[in-house]
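Every protein chain but one is kept in place in this view of the complex.
Presenting chain A:
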Amino acid sequence: MEFLCIGLSHRTAPLGVRERLALPEARQVELLQRLAQSPNEAFLVSTCNRVELYMAAPDMNRVRESAREELQQLGGPDALEHLYEHRGEDALVHLFRVAASLDSMVLGEAQILGQVKEAFEKGQGVGAVRGELTRVCAAAFGCAKRVRTETAIGRAATSMASAAVSLASKVFDGLKDKTVLLVGAGEMAELAARHLKQAGATKLLVANRTLARAEALAAEVGATARPYEELFTLLTAADVVVCSTASPVPIFTKENVGAVGKARKHRTLFMVDLAVPRDIAPEVGELDWVHAYDVDDIQKFVAENAAARAEEAQKAGVLVAQEVARFVRDRAVRNGVPVLAQLRQRGESIARAEVERTLAAIGDGLTDKQRKSVEAMARAIVNKLLHEPTARLRSVGPEHEGNRLAGAAAELFGLEEAAPPTGAGGPNVVANGGKG
């Protein structure tokens, strides 16, 4: 099985392209089902900052082509130029880094791990993730946990939501007497609400299409839920607006925000859009009294502050490298063992066949003791011959030697057609889970 990561992120693609690739759930499932026909596996990480397909397949070239085609169809002709690919071990490193929040817009933000986990579970749910990617993800999640506990990266940074609150503090002199309106009641809204509260905001309103969800969030964070129909009345009273809905079209446009300007006496309005696709049309920021920021603006802001976290990120990078190496080593051992078993099986069957032929040729001229001696000798020769290769294969070194050796052994002894070790993988004995 070979690994591939193909996708785009805030590093390579502008918001417009990412918006096109932000697929609704049903289409994500269809995509996964098309790409992950057995023995292939796949899952899709789709957040506002990245859309990435992680795949494991025995014949990666074919799968890669179809993945690229799918992404191009969804994201338009210019999507291809924003795509990046990581193969083999590089794909593993990338996934580990993403899960550990080292590739996030806000280094160290905790949300991404939950999002990757969700993507993995979704893949499992539709049968697109089976043995190989399950093991990869388990290792990636373990690594993320280690990064979080062993470095200060999670403490230094928090999330897009906290960056948004920092931005608000450049417009307003404290949030204590400000009215904050949360549009959307998802995880992002919850995070934003917590940060806003921490920053001193006391008057929080939640508006969501489903009132019940708004009420649930309001109860959880100490806000007030309001009917979505009142949105523009609420906008008149609000000083800070945080949007994070799944709306496919902008909720706030220059026209409808501009219309409340007079009613609010053009009081300063700070709007943050944490959603992709955007909830706030870019032109809204042209209004004199509105300061509107979207996810890319926040990324820019975060990038300016990133230097402080660079050191922790470096430490985390070392941890990721260690964890990837360990995973690759474990995988090699796992994949190496069936080669050993097959090798032993092959040796023993040859020994048995030769003993039988020899004994048949000799006829009844041998005593039971002599027969047993012949059998023992045949086994001993096989054992002696296989002793060294067995020891070598078992003591696979850290540099994926095991995998190469397993492959070499399989080829030398003609084991290519061997059955996979588990139901999930393909012919792994020659797989290059190491360098792709």
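Basically, a contact is a pair of C-beta atoms (placed from the backbone, for glycine too) under 8 Å apart; a residue touches a chain by one contact, two chains touch by 3 or more; residues count from 1.
The rule is short, and it goes like this: contacts and distances are computed from a predicted model.
For the omitted chain of this complex, the UniProt record lists the protein as "Cytochrome C biogenesis protein", which is one of "Exporter of polyketide antibiotics", "Branched-chain amino acid ABC transporter permease", "Peptide/nickel transport system ATP-binding protein" or "Cytochrome C biogenesis protein". Across the entire complex, the residue among A:R11, A:R34, A:R62 or A:R267 in touch with the chain not shown is A:R267. The chain omitted from view is touched by exactly one of A:G186, A:G200, A:G258 or A:G285, namely A:G285. Of the listed positions A:F120, A:F172 or A:F252, the one in contact with the omitted chain in the full complex is A:F172. Residues of chain A in touch with the missing chain: 169-173, 265-268, 285, 288-289, 291, 293, 297, 300-301, 304.
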